[in-house]
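One structure follows; several queries about it will come next.
Here the complex is missing a single protein chain, while all its other protein chains stay put.
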């Protein structure tokens, strides 16, 4: 089965998720810059989620590079990932509109955690389908980032009751971790 | 006529339908987890409809694999299917916001029924276009699932006045039926 | 210049336009079928506009088949067409929510008229780019439908003050005219 349509569909869903979040930044009634002040947390949440979705799209893009055939279970693991990512606009909106208060911060972390788990499952399915010496397995290597991220999300969720700003910082740290260029897959694919 | 654009357009519409449903899950005003309680039925409806649309995308994906040329009637049969699928977000929203009460449950079933009929028509058009020994006909075989599903939807619609939970269970049963891997088309295509 | 991206972008915009219209069908507050009664005109408008956008997508699909290279003016003629089509959801919504009253009917007709003109311009640009014996020119032939449609729209706009139902009927007539299979381009392309 061809992977082209899986990529096209994932691209479509990710493109819509990323753009739908903008709808949360609602046009204010006043016409002064000061009327935009209330939107600052909504805007900052948007920036963070935009970066997260960019990272997911990027990693998804790379991972699919190693894939040749898409089986039924990979299709569903992919849809499962898209499901959790589709909840990011909601979590982002709740977080932004409540000015990063405790429980919305925890829910945001939970959504990121679930998406990370779904990504992990998808990755494992693909590795399994490629056999022992599969391309993706080599490319991922020890997958330190992939293992640390869920722990940091969990920590962030727990800390949100102590200090929402601390948990927010943790979510930013994970994003920065992934933004640091990680060319493992690129290198392995180039070698082939 | 090339099938690429038909697939791309269908992917686009399905991706948007799936993502538009998330907009029904409106950010609540409070900042406590308890403020999310009212959203539970909306969320559950979303999960069910997401799975249904995933199944449709999956099956559509498989079915189009057997197609080489797309004629005018297949194009319109496809648009007809997309029309009914495009009503799923509305039916989902009505069902979720009314906490799975009788009449919204019936409408949801009706929408699923109409989509199933449209899928059936599209399938028949493709089979017809492929002639007697067509690939899709072989792949579909007896099409037990395809024939049972509409009956279960009908039953669900009827039962919604007796017990909305019963009809809800029936809709879940149909989804599970289709989720069980069905590799008929994959096998037949692989054999070629 | 490659036509692939022009098709992909047009597909994307058309897919979103068609799906955004569903958002006009707002989930009602009550949970009875009778609460849906107010949505009937909105639903009927949606059906008509869905068919129109389906026709445009279909014809666009066919027309682009004859194109090999896309120049700057074709790109802009295409964007111009998408602009008018993007206003259909608004015109549809206004028409549906006002129960097909006179002035919304006229605006709907005007939007269809402008889209038809934009399509005509795009078609001419493509014909011009293909030279005297171009494929599209042959395929279009006398283009009776293309010339009658604007007249019927104009008539519909004028009649909307007399009887909105009459102008509505005219818009339906044009849609039916285009729905009748028109395989000119298919034939000419197949001959090549």
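To keep things simple, chains are lettered A, B and C as they appear, and every chain counts its residues starting from 1.
Please note the rule applied: a residue touches a chain if its C-beta (ideal position, glycine included) is under 8 Å from a C-beta of that chain, and two chains touch if they have at least 3 such contacts.
All values derive from a computational prediction rather than experimental measurement.
**Student:** Which residue from C:8, C:44 or C:121 sits in contact with the chain not drawn here?
**Tutor:** C:8
**Student:** Given that one chain is not shown, which residue among C:58, C:98 or C:124 touches it?
**Tutor:** Checking each option in C:58, C:98 or C:124, the one touching the absent chain turns out to be C:98.
**Student:** With the full complex in mind, choose from C:87, C:117 or C:155 the residue touching the hidden chain.
**Tutor:** C:87
**Student:** Which residue numbers on chain A touch the omitted chain?
**Tutor:** Against the missing chain, chain A presents residues 7-8, 11-12, 14-16, 18-20, 22-23, 25, 27-28, 31-33, 36, 47, 50, 54, 57-58, 61-62, 65, 179, 181, 183, 186, 189.
**Student:** Mind pulling the chain C residues that touch the left-out chain?
**Tutor:** Within chain C, the residues touching the omitted chain are 1-2, 5, 8-9, 12-13, 15-17, 20, 23-24, 71-73, 75-76, 79, 82-83, 86-87, 89-90, 93-94, 97-98, 101-104, 107.
In this section, only the chains that are shown with their structure count from here on.
**Student:** Which chain is in the middle, if each chain's centre is the mean of its C-alpha atoms?
**Tutor:** Centroid comparison flags B as closest.
**Student:** Please tell me whether the contact surfaces of chain B and chain C are same or different in residue numbering, using the over-half criterion.
**Tutor:** Copies use mostly different positions to touch.
**Student:** Chain A and chain B share one sequence, so how far apart are they rotationally when you fit their Cα atoms? Give it in degrees, rounded to a multiple of 5.
**Tutor:** 90
**Student:** Where the centres are mean C-alpha positions, what is the separation of chain B from chain C, in Å?
**Tutor:** Chain centres of chain B and chain C, defined by C-alpha means, are spaced 26 Å apart.
**Student:** Specify, in ascending order, the residues of chain C that touch 2 or more different other chains.
**Tutor:** 12
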